[in-house]
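The complex is shown incomplete by one protein chain, all other protein chains being positioned as in the whole.
Let's look at chain A:
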Amino acid sequence: MHSPPSIWAQWHASPALLLLVAGLAAAYFGLSGGRWQARGGLYFTALGLLALVEASPLHYLGMHALFSAHMVVHIVVLLLCGPLLVLGLPPALPSTVARRLARFSGWLRGHTWLAWLAGVGIMWGLHVPAVFDASFGGLDAAFGLPALLPVVAMLLAGALFSWPLVGPTAEAHLHPLAGVVYLFSACVGCSLLGLLITFAPADTYQHYARAGWCGTPSLAPDFASNPWGLSLADDQQAAGLIMWVPCCFIYLGGCMYLVAKYFMADEGVAPPPAPPLRGRGAIRPLTLASVRLPSPAGEGPGVGLH
């Protein structure tokens, strides 16, 4: 019996993927005027991560054997690569591009729900069993173009989702605390999906139920040689749980980043909250100037205001 090739040797970069990465890199230098600009590292980290998860044995595992590996790829592309690309955009852009981006940011600011829906919707959409199984259809097609479609969609969705939080136009950012709500509600959306996948019947995703372990019997659960021993059900549970728990921690990390940003920004006195509306005993709106109080030096602490 011939021994299957080691899983660690399964590196496959499709021409389409290489084109995508090269195109994105070219886009950076096109936008930055050929110069390396601040935070460029983030941009190219995103490209590196993208190439890594799409070409590495992890990807191979995800495509052929393990849903859980596939889920890791999804999450890295959607929640790390997309936002990092946005974060790493060159700060100094040609004025026409900057104006267009600002206009887009302003428009998106009025349609924040769209950005939110892109981030959450792509997760749900791609994991509808029929869509999910279909996304493996063109695995061997020329240039790997069909297989790259979901990746591009996730990159775009991830970028769009993070745009209101870290987009290039700071004035169009959500208030950091609103950003916490934005991220947290998205986290709930993904958790619900993760929960569904975790507790769904084990053959919900036919692609993996049918997977012949693709010439890598060492991955099949019922082979004595398999050190990982993931059954189909375990694998699907792990995939759901990855979306449910660690994925939430990425959102949570984002929330903590926003909270830290909020507390570190030492702006002046913020615009006061909207004046009280109505109701019995509604507060008399006091402006700071109207405040006049007895001096504590004269009467000591503990003096009422009446």
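The definition used in the following text is that contacts are C-beta pairs under 8 Å (C-beta built on N, C-alpha and C of every residue); 3 or more make two chains touch, one makes a residue touch a chain; residues count from 1.
Just so it is clear, contacts and distances are computed from a predicted model.
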Which of "Oligopeptide transport ATP-binding protein OppF", "Cytochrome c oxidase subunit 1", "Stage 0 sporulation protein KD" or "Putative NBD/HSP70 family sugar kinase" matches, in UniProt, the chain that is not displayed: "Cytochrome c oxidase subunit 1"
Residue among A:F44, A:F104 or A:F184 touching the omitted chain: A:F184
Touching the absent chain when the full complex is considered, from A:S32, A:S105 or A:Q237: A:Q237
Where the missing chain touches chain A, by residue: 177, 180, 184, 187-188, 191, 198, 233-234, 237-238, 241, 244-246, 248-249, 252, 255-256, 259-260, 262-264, 266, 269-270, 272-288, 290-293, 296, 301-306
